[in-house]
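Structure record follows, encoded as structure tokens.
In this view, the complex is presented without one of its protein chains, the others remaining in place.
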Amino acid sequence: MTTDDGAVELVLDRERHHALIRIRREGQGNRLTRAMARQFVAHLDTVDADDDIKVAVVEGAGAHLSSGWDPREAWEQYVDAPGGAVKKHPSQRARLIALDDAWWGRNGLYNRLLHCRKVTITKAVGECYETGLYLTLCSDLVVAHENARFAVPRWRNVGVDGDLSLLVATVGLKRTKELMYAGTAWDARTALRYGLVDGVHADPDEEVGRLVEMCASIMRDGIVTEKYAVFASLAKMGVDHAFAAATVVGASLSNIHFQPDEYNFLADQRGHGTAAALERSRRHLE
Amino acid sequence: MRVKRWGTPDSLAVANQQVLYDVDGAGVAYITLNRPEKHNALSVPMRERITELVAAADADDDVRVVVFRGNGKSFCSGNEINEEWGQRRPHERRRTLDVGYRYGADMAWGRLGFSQAISRSDKVTIAQLHGYCAAAAYFMIACKCDLVVAARDSRIGALEARFLGPAGAAASVHINRILGMKAARRTGFTAKPMSGTEAYDLGLVYRCVPAEELAPTTRRIAGEIAARPAGALDFLVARLRAAEGLMDTSVPAITGLLVSHFLQPAPEELDFWRTARQVGVGGALDADKARKGAADPRAGKEPGS
Partner (left out) sequence: MIDVKVADWVGTVQVPDFAALTRYDAAFAWELRDTVVALADDSEVKVIVLRADGGDFAPDVPDASPPADRSATWRRVFAGAKGLYQSLAFCKKVVVTEVDGACRGAGSALVLCSDLTVAAETSSFGSPFMTTPEANFVLAALTMRLNRAKAWAVTGDVLDAVRAEEVGLVNQVVPGTALRAEVDALAARVTAMPLDGVTMSKMLLQAVLDAHGVGRDFDLATHYAARRRRAEETEAGPR
């Protein structure tokens, strides 16, 4: 796998009872591909199965946690999914399966991180967009760097196709809608004030280290028991339902029809390349 | 047939003095925890008494508001953890699941437990916090009341979470709805207490004041609410209770039952229960503090100082 394709690394430190899951695709802002999501999930399986690991830390190599998912796969993921196509148009079941398998379903990245049996700590640095935001929402504790920014710029291109239940339960309804509709990016201080992150630090590594040590001193039985309590309340708060709804709406939105004056990201990407389209479609965040 | 009252002869005998009840002339009932030598730790009979007193307040048309408060240095340090209340019969080598149900559900968070008696009260409920508000006092009293008034230097949270094993209840739906999802999780996985000010910023606390203003401020707030027209207040409380039912905020997580009885520390992990039985709760806290990564919930400024 070339560097540009990206990888997700796993480093285990059984002595200190912690695992490090690191996203490595620095040249592309750590944008996640489906292959990287699958790798990430495999690492979570390893973490869950290892009794000496009590805490998993999620971070991105370089300047950003993750600035989104890879838009080059936006259409390709549907084409590759099982379910067939009619005149090059993937079936609706293929679109549902693609979103479910990689992101929202039982073994999708977000659901899997949310249901990790160990304490999960995400280090939010730089751009935490789209995938970066959901890694933040799906982990137990979040330590943010002062330069962290949270947004879902893609929603402005295609409409809202991600889970809303975690966002609403974390930051509240009107702030969720601000992220949905106003094309806003929250800086680290705003994220702290809204309750999206647990702390903002000039040196997040030090705080992550402290939290790892603290959580690693909890008894194993206690951690896993608490996680099952968390799973029970997530179910009661409708998170599974919201993930399923996000999958259905996401698949529906792949059939979007653009009005004459509306910006079409995929057309821009086809015409001018991914980097130019990303730059143009995210300019409003600056 | 008579319902059995659980507890030792001693704890049963003093429960009425350990939880006091009085009603002022302004429609406010006070349920006062009065076991200051133990930071008002709740024995089983004390919890039963709270259930009975909430029922008494509910049945009293002259009561509009119920205030929970504590005498001494703290509001309450949670459930008494080193208590023999009749949980083991001579032939039983360890606690039965039958006892686990009684202790975890009937005596704590279940439909028959004291915490749900508070959350379903027909009156407006207020928790007045100072010093420690820990463990069960946090998620079974403070988070179940409609309003919380706190001294700035209160220490609020699941402080037992790290050394006893997280209690599960900190993950429950109502705490997620009160604090937001991240802070709810934080209180479950770190032993870090919230100050009154932090709890205000998160939305748990309604008013946060210097310790010396706590009692008069609570009295004033309770009095103002009690002075609202009776029918209007009845309506508002009924309105809130219905919506809380819709939001499914009433029942904490079931895993609390496991936590109370069956967690097993690994060889290198601290056995808090055994240590507490040997050297007392304070000694067990000291033993915990000496461990790597441990955060002593008592560290820093003493509440009330």
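A and B label the chains in the order they appear, each numbered from 1.
Here, a contact is a pair of C-beta atoms (placed from the backbone, for glycine too) under 8 Å apart; a residue touches a chain by one contact, two chains touch by 3 or more.
Given the structure is predicted, the values throughout are model-derived calculations rather than measurements.
The chain that is not drawn here is touched, among residues B:55, B:242, B:266 or B:279, by B:242.
The residue from B:76, B:221 or B:263 that touches the chain not shown here is B:221. Checked against the full complex, the one of B:55, B:230 or B:279 touching the unshown chain is B:230.
Touch with the chain omitted from the figure is made, among A:27, A:82, A:159 or A:273, by A:159. The chain not shown here touches subunit B at positions 124, 146-148, 174, 177-180, 202-206, 221, 224-225, 228-240, 242-244, 246-249.
Residues of subunit A that touch the chain left out of view are 155-161, 164-165, 168, 171-175, 177-178, 180-183, 194, 237-238, 241-242, 245-246, 249, 252-253, 256-259, 262-263, 284.
As a working rule, only the chains that are shown with their structure count from here on.
Averaged Cα coordinates give subunit A a centre that lies 36 Å from the centre of subunit B. By the touch criterion given at the top, residues 161-162, 164-173, 176-177, 179-183, 185-186, 188-191, 202, 248, 253-256, 258-259, 263-266, 269-270, 291-295 of subunit B touch subunit A in their complex. For subunit A in complex with subunit B, the residues that touch the partner chain are 119, 140-142, 166, 169-172, 195-198, 210-223, 225-226, 228-230, 232-233, 236-237.
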